[in-house]
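First the structure, which I've put down as structure tokens, then a few questions once you've had a look.
Removed from the display is one protein chain of the complex; every other protein chain stays in position.
For reference, chains read A and B in written order, and residue numbers begin at 1 within each chain.
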Amino acid sequence: MITAGVDIGAKTIKIVIMKDGQVIGQNLVMAGYDFQESLKTAWDEVLTKTGLTLNQIDRIVATGAGKKEAGMAHDQVTEISAAARGAITLDNRVRTVIDVGAEEGRAIKIDANGKVVDFAINEKCAAGAGAFTEAMARALEVKLEELGPLSLTSTQAVAMNAQCAVFAESELVTLVHAKTLKPDMARAVHDAIADRIVSMVRRVGMENEVMLIGGVAKNVGFYESLKRELETEVIVPKDPELVSALGAALLAAGK
Amino acid sequence: MIANFGYKDGSGEYFLSIDTDKCNGCRDCVTACPAQVFEIRDEDPNDPFREIPVAAIKDSERKKIKYACGPCKPVSKRPSLPCVVACKQGAIAHSW
Partner (left out) sequence: MAEFWRWTESRWTAPDKDWKKAKIITAGVDVGSVSSQAVVMVDGELYCYSNMRTGSDSPNSATNAMNWALEGTGLSLDKIQYTVGTGYGRVNVPFAQRAITEIACHGRGANFIYGPTVRTVLDMGGQDCKAIHIDEKGKVTNFLMNDKCAAGTGRGMEVFADLLGVSINEVGELSLKVEEEPPPVSSTCVVFAKSEASGLLREGWPKEKVIAAYTSAMAHRVVTLLERIGVEPDFAITGGIAKNVGVVTRLEKELHIKALIPKYDTQIAGAVGAALFARALVEKGK
């Protein structure tokens, strides 16, 4: 049986194709301003790579903020169920899933079967998602992918009081005036968002093992701050952004 | 006066109210709160003519009140809030 999961996020579109329980193709594209165009590109690329056509796929399940826009999907599942399914399949010891995307952060508690026990979502507020680190990288005039490594060279913790991405930007300007070093400010940014994510995790109750997924999982600075705050090891899979699409593909196969 | 401490952001509205007419500055809320968000002020900066101390939410906590109060408000099986129970004057209320 061939299934596919399509995760339509705020910033990227992810597709995972599976055949008889094995991943045979995956793709990630930026969701450009012509969103349907990006979706078509994502499909064309992965179908070419796998040598398949769309109707050879028995079942397609969509998830993500834009799941309703996936005209080719047979069904939709929530981001919570997709993330839970993907995480437990990658590592059956996982009991807490932290999913931080571009515009939403989620904490999910699962049982040994991967069933969702509890969840908390931080939505519609940039301070609790990747949009925060993006805005801060711009304010510090570094590329987003450099922000994480930069923060690792920090030698001291600096507190950030602002709980809003817009106000945090003004706060960074004040810190710059006070001659704060860039690595320290970068670390402050990650500590701030990790603080918010951890508070959300505590609402569902943290239980080991903890897995971090979503685009922000690739940010080493955030990863370090998160580990530090949770005081525990955190598992990050090889392609953290594709975990929900994987989960959707698995759910499509009835797993 | 009803002093509402907290905020509204994209994810919701979170306000902890203290009725200062009922508050007598007894400190029970300070002791009861596991997250230590309360403090007692000898002078009320919102009411310069008030004669007795008043309870308030610390400035360092009020913009993160959703997170600070998080542990007392689990997603399921929510118990009574320690601060509300501790206040004999019934001055404390939560909006969420």
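We adopt the following convention: a residue touches a chain if its C-beta (ideal position, glycine included) is under 8 Å from a C-beta of that chain, and two chains touch if they have at least 3 such contacts.
Keep in mind that this is a model prediction, so the values were computed, not measured.
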Identified contact with the non-displayed chain, of A:100, A:126, A:172 or A:250: A:126
Residue among A:163, A:225 or A:244 touching the omitted chain: A:163
Contact footprint on chain B, counting only the chain that is left out: 1-4, 6-10, 13, 15, 45-49, 62-64, 95
Interface with the unshown chain - residue positions in chain A: 33, 103, 124-126, 131, 135, 163-167, 170, 173-174, 177
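The rule is short, and it goes like this: only the chains that are shown with their structure count from here on.
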Whole-Å separation of chain centres (CA-atom averages), chain A against chain B: 34
Chain A to chain B touching residues, read off their complex: 118-128, 161, 163-164, 195-196, 199-200, 202-205
Chain A-facing residues of chain B, complex: 7, 9-11, 60, 63-64, 66-68, 70-71, 73-76
